[in-house]
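Here is the structure we will look at, set down as C-alpha cells.
Every protein chain except one is present and positioned as in the full complex.
Let's look at chain A:
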Amino acid sequence: MDNSICQVYEDKIQSLEEEIKLLAEKYEDSQQESTFFSDEEILMSKKSFEREFWRESQGCESPSDLKAQLESLETDLSFLMKFTGIQFTSHFKKTMEKTRNRTVQKHRLSGNCHSLSFQLEFQLLEMQNKENVSVVVSDLSITMESGEDSGVSKFVSSIEEHGNLLAFFRSLSSYAEWYEHRRCTFLHFK
C-alpha cells in the first residue's frame, strides 16, 4: 500500500521535472526570438569577451571559448552560402507551440540565389515518435522577384501546394544559374 503512494509521488515528480524543462526551454526560446543584436554589437562583444577572458585567465587556456565557437560556426555558414550560392539575408523564427513530443515553429526567410531574390514563410512541425524525429513543412508561401515569368509562377504554385521546400531550393540553384546566364547573354547583346 505504501508502495503505491510512493509511486504516485514519483510520477508527480517526473511530470513536474518535465514541465520545468519545457517551461525553461519556452522562456529561453522566447528570449532568443525576441532579442536582436546588430553586427556592431556582436563585434564589440567579441572584443570585450576576449578582454574579459584575458584578464581573468592571464595566460592560461581560455575555457569554453565562446568566441572561437562562434567564429567556427560563422565560417561554416559563410562557406555554405558561398558553396551553394544561396545567401540568406534575414531569418525570423518564432516558436508557436512546444510540448514534450511536438514543436511548431513559424519561419520567415529572405535571401537570394545569384541575382534571384526570394522570400519564404512556412511552418515547421517537429514530432518525436518512438524511433526518430519527424519534420514536416506546411503553410508554405513563396514570393519571388521574377514573378512575371509564367514558368516561375507555375513552379512556385506547385511547390507551395505540396509544401515542397526541399525541391524549391534544389531547383532554385539550377534555375538561378540559368537565369543569370540568360541575363548576361542579353546584356552582352544590348
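We take it that a residue touches a chain if its C-beta (ideal position, glycine included) is under 8 Å from a C-beta of that chain, and two chains touch if they have at least 3 such contacts; residues count from 1.
Just so we're on the same page, contacts and distances are computed from a predicted model.
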item: "Centromere protein O", "Trafficking protein particle complex subunit 2-like protein", "Bardet-Biedl syndrome 4 protein isoform X3" or "Exosome complex component RRP45" - which is the UniProt name of the missing chain; value: "Centromere protein O"
item: Residues of chain A (touch criterion as defined above) contacting the omitted chain; value: 2, 5-6, 9-10, 12-13, 16-17, 19-20, 23-24, 26-27, 30-32, 34-37, 41-42, 44-46, 48-49, 52, 66-67, 69-70, 72-77, 79-80, 83-84, 86, 88, 91, 93, 107, 109, 124, 134-138, 140, 162-167, 169-170, 173-174
